[in-house]
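Only one protein chain is missing from this complex, and each of the others stays in its spot.
Up next, chain A:
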Amino acid sequence: MSQKIISPSTSVNSTAHPGSTGYDYTIGPQQTLPELPVSSSTTGGGIGGGASTAVSTTLPLPSVYNESLNPNARNQHVSLSAYAFLFQELVSQARNASKSVSEIELRLHRSGYHIGIRLLELLNFRSSVSAGFGSSSSSKAFFSKTAMNPSGNALALNGSLSSTQDEPSLAQGISHMKRRDLKPVEILQFIHSTVWSYLFGRVSDDLVKSSERENEFMLIDSAPMLTQFISSTNVQCDFFVCGIIEGILDSASFPCNVTVHSVPEPNFEQKVVFVVKFEPQVLEREALRA
């Protein structure tokens, strides 16, 4: 990464630093774009031109809005290591602001809750897009073990640039919207498969109904991805995922309470069980439906 040299205002060069981002006082306000290979700027063509001569590269960005809604979009990966550090900071922050263990867990739970609310909408929309639509990608795990290397990223960006031109609109891939999940089992199946594969790249290990209580279900994950680097302490960091589950269920009108319990087993020492406990009104509603 070449360091940009601050040059005097007499030597303003419009094409010298195509990849630079941030404010440059010699040029003034300008549109900042991620660093793109120079070759793509010629094929991409320009939109919006820009008022000043200083606009470096004007590219139609790969349609991020399309991509985030498109279930088959490329590169929906986040480096697991980068995420682990972010999560670490999240936990530290919760820890510094809390007085007790349960308060830390509550804070993590709350951060996850808001993710869950958004995730339900996004994933429901994505499920509506028919399977074969658009480009296919091999793996769609959100938290990936491989960080995107810059060259691969640039290549993908390049490829999507050329393909966005003839890519059909996302709306064409939707014949009918997915129906809302009405039964507790259906929505839990949705979490077990769709949500889990979106977040962690695989379905959760098991979904069981409690034999003792009517309103309890258990989601089992034998190797939780987000907390795999955290040695077991008295704080259960998986409450973050609990929050995600509860956010999804709450906004799908299944008010419930989700807790997590660590169940170490010989081969899976980090195995956790998410216990979903629905409010009585959910069961009452079920009884009326039947």
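Quick note on the criterion: contacts are C-beta pairs under 8 Å (C-beta built on N, C-alpha and C of every residue); 3 or more make two chains touch, one makes a residue touch a chain; residues count from 1.
To be clear about the criterion, contacts and distances are computed from a predicted model.
The listed choices are "Trafficking protein particle complex subunit", "Ribonuclease P/MRP protein subunit POP5", "Exonuclease" or "Ubiquitin-like-conjugating enzyme ATG10"; the UniProt protein name belonging to the chain that is not shown reads "Trafficking protein particle complex subunit". Only one residue from A:Ser210, A:Ser232 or A:Gln281 touches the chain missing from this view: A:Ser232.
Listed by residue number, the positions of chain A touching the unshown chain are 80-81, 84-85, 87-92, 95, 145-146, 223, 229-233, 235, 237, 267, 269.
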